[in-house]
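Structure first, then comments.
Here the complex is missing one protein chain, while the rest keep their positions.
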Amino acid sequence: MNKSVLFGALTVAGLAAGAAAAATLDDVKARGTLNCGVTTGLVGFAAPDANGEWKGFDVAVCRAVAAAVLGDATAVEFVPTTGKTRFTALASGEIDMLARNTTWTFSRDVDLKFDFVGVNYYDGQGFMVPKALGVSSAKDLDGATVCIQTGTTTELNLADFFRANNISYEPVPIETNAEGTQQYLAGACDTYTTDASGLAATRATFENPGDHMLLPEIVSKEPLGPLVRHGDSEWGDIVRWTLNALIAAEELGVTSTNVGEMATSTNNPEVARLLGTEGTLGEMIGLDADWAKRAIETQGNYGEIFAQNIGEETPIGLARGLNAQWTDGGLLYSPPFR
Amino acid sequence: MSDTHAHSVAFVRMETIPQSAPPLAAAGPVRWGKDNLFATPANALLTIASLVVIYFILAATVPWILNGVWNAGSLSECREILQGTSGACFAVLTERWPQLLFGFQYPSEAYWRPTLAFVLMLVALAPVLFFDLPRKLLIITALFPFVAYWLIWGGTIWAPILALVGFIVGYLVYAKFVNRSFAVGFFGGIAAAFVVWALSGYIVPALTPEETLLSSVPSRDLGGYMLNMMLGVTCVSLSVPLGIVLALGRQSSMPLIKWVCVIFIEFIRGVPLITLLFVASVMLAFLFPPDQTVDLFIRVVIMITMFSSAYIAEVIRGGLAALPKGQYEAADSLGLDYAQAMRLIILPQALKISIPGIVNIAVGLFKDTTLVSVISMFDILGMIRGPILASTDWNGLYWELFLFACVVFFVVCYSISQYSQWLERRLATDHR
Partner (left out) sequence: MSTTTDPQGGTFRLSMLLNDSRYRSLTLQAIAAIMLAASIAYMISNLLANLAAQDLNISFEFLGSPAGYDINQTLIDYSSQSSNLRAAFVGIINTLLVAVLACITATILGVFAGVLRLSNNWLVRKLMSFYVEIFRNIPVLIWIIIIFTIVTAVLPGARAYLGEDPERNMLAGMFAFTNRGVYVPAPFFTTGFGGEEGSGLNWLLVIGVLIASFFATRFVTAGADKKQAETGIRPNTLYLNLAIWIVPVAIVLFILGLSWDLPDPLANRFNLRGGLQIGAPLIALWLALSVYTGAFIAENVRAGIQAVSRGQTEAASALGLRPNRTMSLVILPQALRVIIPPLISQYLNITKNSSLAIAVGYADITATLGGITLNQTGRAIECVLLLMLFYLTISLLISAFMNVYNNSMKLKER
């Protein structure tokens, strides 16, 4: 009684968010929007532009899932989360998936009870220094003051790296990337450390990006990927295979422009299965046959998303590196669609 | 008389001399300056020191503000226009003011809705703040929350209407039974209202058309200064009644109720607001039923309301304690029961004494709403520290944005505190 009264009242107020029952897919379909947790603002990965529209690499993953599940890539409610709130938001059902350059670690997967569905960006922690400092290696940073964003794995990696090399440093913890930039540019710290991709994205926003360099050392493995709650494997499968569809599409040469044509005229059976013209993959995953086609059509394949948001043509200018397809010597390797 | 003088002294002025102006040093600005600025050597030193301070402040800010650039697309454009001279880049405000006021997710075609709600709020507040206005205007105040809710969140109009119906039904039940017993009327009214709300929880979805008149805006899309305003207004208005209940509970002769209130008040007053916001953001979700989640906005409103109600309860307790014991005894001797005595005799007087204190708490609470930026809500400070400073165009620009935030807070808080002082003078019925 108590419960129904409380939530009756809240529903009248229109403010009780939907239920987070075991079947996330049903909730998302009933709600008509996908609640996707993203960062509070990291240009290139997830940041609102001047019109308040979310853009970025992680955002594209959310949109692809929404396109696959709901048939509408814009039916996404982006929930900005901080390092502190992101896991609670996911655990409590406030968001359906988290795509917030989150590192896949043992304890997060096992102890915090989340399911990482894959890796959308292979990253590593790097250091940015002003060129004027004359530092060429992270091992030269003995005694330096280091800016770090709190609430991430970078703090722990940093402590490990300096301890392993037996050199000292002064940590300056900061809350947001914007404040880190401010501190670093004001010279309040000698070096700024976070994921190398984030550093490149940050450097792109500087007035004189050329005055700053990334040190060659990558001190940690940071496989970043979307994650969902533990215990809802159907939903986890949908997010996992949407991501795999984007990756496989690039491998198979399916792009946002030729996806319609490929779907009708392909001879490659795997492309046909992926795009739903052959087999019943869509039915198996609990969606319709065109789910992957819609995701690719609206967002492009992995390579297109990369090039559009963080690739070498953008101000962020990241090379594919580890994130190239396995056929090009990278680590991206989608399991077969069969 | 004058004759005797005329003979005994050589010269007597027969008419009064015209009044001449006082000496320059004894009146006018010089005298004022001498009295108020250079009365003693120490005072003169202080004056000179103050002048130096004022000079430095003005020298640093005035050219910067006057030289400000209002039209530019980015910080680098600004710097080109300024060409190295000192000047503010207010262009960020002209470009981003909707984001600063409404947050970055609120649909831009709907900006008129919160603006209208804000204007209505001023109208609705007027009869509360100024007692001389006709009492009938209070009807607008009573309707305002529902209208404002509908304007800001949009969606189906039936939700606020049925919520209002709940209140009306509750009031009718109360009015019917209050003559028999206050407690029956009060609790009956609450129960009736809840029944209506619980029923409408099932009715509203059925009544909701596909396309509503005002498009629905989820509450996480709220942001900017609007969010500060909404949190401030909602939490203060909710926490005043709660504060009264807590204050009365703390005065109660029933030990259990008294101790529950004391523990609640002391606990809330003992912890910083930020920890309560952490509770709202990371812990409160665990206390709701497993298959339900409640909006972050609601969770924050719950915690801030609890926070401010504890402080308001203490202010009202001070008001209750300040009433002479004779008032309580007079009420008793008239044969009034507890509810009547409180409603008719004690509370009107105690609340009057407490109003300045409550207003102070309200100002403090309004300022504290900026803390929500720490738990990733985009209020005005969250907007500045997050999306605006992180954008490529405006990275590296602080003073203009902070100045803007300072100005909007100062204007509101200063007006409220001036109002409180006016009210204090107005309510001073004792003769000094």
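Going by the order they are written in, the chains are A and B; count residues from 1 in each one.
Keep this in mind: contacts are C-beta pairs under 8 Å (C-beta built on N, C-alpha and C of every residue); 3 or more make two chains touch, one makes a residue touch a chain.
Nothing here was measured: the structure is a model prediction, and the numbers come from that model.
Quick one: say which of B:L199, B:L242 or B:V260 touches the chain that got left out.
Of these options, the touching residue for the absent chain is B:V260.
Of A:G32, A:G187 or A:P216, which one is in contact with the hidden chain?
Here the residue in touch with the unshown chain is A:G187.
Just one of B:A26, B:A39 or B:L334 touches the chain that is missing; which is it?
Going through B:A26, B:A39 or B:L334 one by one, B:A39 is the residue touching the chain not shown.
Of the residues A:W54, A:F87 or A:W241, which one touches the chain left out of the display?
Here the residue in touch with the unshown chain is A:F87.
Of the residues listed, B:W97, B:F130, B:Y202 or B:Y414, which one is in contact with the missing chain?
Reading the full complex, the residue touching the unseen chain is B:Y414.
Using the touch rule from the top, list residues of chain A that touch the missing partner.
2, 83-84, 87-88, 91-92, 107-108, 111-113, 141-145, 150-152, 155-156, 158-160, 162-163, 169-175, 182-183, 186-190, 229-231
Just checking the interface: what residues of chain B touch the absent partner chain?
On the chain B side, contact with the omitted chain comes from 35-37, 39, 43, 46-47, 50-51, 53-54, 253-257, 260, 266-267, 269-275, 278-279, 282-283, 285-290, 363, 367-368, 370-371, 373-374, 381, 385, 398, 402, 405-406, 409-410, 413-414, 417.
Methods note: only the chains that are shown with their structure count from here on.
For chain A and chain B, let me know how many angstrom lie between their CA-based centres, rounded off.
Those two chain centres are 40 Å apart.
Okay, in this complex, where on chain A does chain B touch?
3-5, 7-21, 40-43, 47-52, 77-82, 84-85, 88, 91-94, 175-179, 181-182, 185, 204-207, 315
Which positions of chain B touch chain A when the two form their complex?
Touch list, chain B to chain A: 75-76, 95-96, 99, 103-106, 108, 149, 153, 155-156, 159, 162-163, 166, 194, 197-202, 204-205, 216, 218-220, 278, 281-283, 285-286, 289, 291-298, 374-376, 378, 385-387, 389-393, 395-396, 398.
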